[in-house]
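The other protein chains are all here in position, but one chain of the complex has been omitted.
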């Protein structure tokens, strides 16, 4: 049977995510690369007590055009589905902006682990690469090093950091073929590419689905073996 | 000044490699992706006591067409320029074939460190990623784990492995633009792509040099900041 | 009449283990031949350590392209859906459990599934290549090898005397004489080559074999 991972709806793609699951959510922060329709489907599906691994918790207006409607992780906090967030940039830049996450965090409803962004990227990569842990020079001597092993190599101190893995990854790519090979667009590649490799089930929202063979083997960024489910955005929501 | 890293000759590109340098040599094993002209230039240049980091020590006939002349790492062993080799597949597959490296090794003229290929790839990547060391499940319980720290994460044993770095990398790519952005061809990408990031000075032999801007930003595999010197193969030797 | 399996038959038997949609890494030699015998109706994606997924059948040298090889140095063909990537990415796939099955050659397999296949001790030097990474990371490890060495030494042993490639990693051993499963209880003899009995196999196998209740002749 030719491999075909395309599903008919975002709802079908996230239907089996159970309460208590660990879910990676891709993108960087703005609308580019954000799997908005999958996030919305997870909001509507209602799974609770989620651990969310995501660069931000939703930043209002980040890298968006004025008036552009942006659906991001924020809806999951508004809907009280998240018990823990692992992120690098959890709150709006300005202290005057209050996000749904910030409210939940202030109310003590959600736990937070802040990770330096390079360590976060590397922990995701390690999760998808079968590497249990690694030593990085980042954050040595800071409060984010608290409780972590420090070790000296060649006269320099490094922190031991563990791999990040998840039950599900919700990501966005530009194009997929039916086998799940993916290409991205510009800086919207971002964390999508690492999360695809680090989750048991990777679900991709794409702008366009093409026939297997249409993507140049030299240009494929995420090989299809990492992808489990593909759903195309309706044209009007691309 | 527009950046232009193109040099006129292979000899000029390797002229400053000193005795005792650590040199990575790219490619996998066959002629595809092998920086043959740079290797030949290094042979002619004559630097001695080199530590060579390379997947093989030159495998006669590997992935080559009958009668095809192949210049590979072997010439450096023939010319007695190497004091240590770090490799995954150091000798010919058949016990009846004797390579220049094998002779030198049997004569006690060259030291050998054998590394599992995945660990080798990951050590190269770590060298280019500022990661000092990492824990991998590969080789636990084997003789290649001798002297290495074993540590248990989530009930599984892992080995601690260190990054590999070098003074110089000699690599092959398909095309370069003048800033040093690189694309490769098929499976000839191989270790070239990791070595480019892990050496202080990366020297690239390419099939073709194009103007900066001609390579699609989505398709560049090695960004130009990793590349120091570029030399094009003469057309008849591509 | 006793009829050991030839290499093609062993490869055919190994290929039967490949399920629809499996991602598969094949060693050179007998394992590589398995790519010619994928059961009808099953899509299998081939992976190689040098950085390629989804390639097609092996090519004759004259048709081959030096820029499209597998890790064994064989020329392979292009297929729709193929992709290229770095060796670090190729081994990331292996270690993270994305390779469902690997078929490898073997020098020795032990009772508990330890594998030795990277070094002939009498040579004093070995080519490890990707074997240890596959032993540590691949989902199901199938070893295809002769049941005994050319000079009659047993290769299925209590404990490997050759340097090991990985510990307790082998799931299934397919030899010219038998198909043997590695289980927590020990080695289970599942199938024999035509004309062979369980006793025949035990005679050339060092550890005590558990004979499957439904022991049968190898079928393809």
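Chains here go by letter, A, B and C, matching the order in which they are written, and residues are numbered from 1 within each.
Note that in this section a contact is a pair of C-beta atoms (placed from the backbone, for glycine too) under 8 Å apart; a residue touches a chain by one contact, two chains touch by 3 or more.
Source: prediction; values computed, not measured.
Interchain touches from the omitted chain, evaluated on the whole complex, reach A, B.
Touching the missing chain, out of B:45, B:79 or B:212, is residue B:212. For the options A:31, A:130, A:180 or A:223, the residue in contact with the chain missing from this view is A:31.
Although one chain is not shown, part of subunit A still touches it, namely residues 28-33, 59, 62-66, 88-91, 93, 95, 102, 105, 112, 114-119, 121-122, 124-125, 136-144, 184-191, 193-194.
Even with one chain removed from view, subunit B keeps its contact list with that chain: residues 1-3, 125, 127-131, 177, 179, 181, 197-198, 211-213, 217-218, 220, 223-226.
Please note the rule applied: only the chains that are shown with their structure count from here on.
A straight line joining the Cα centres of subunit A and subunit B is 34 Å long. For subunit B, residues that reach two or more other chains under the stated contact definition are 122, 136-137, 184-186.
Subunit C has residues 84-85, 88, 91, 94-95, 137 in contact with two or more other chains.
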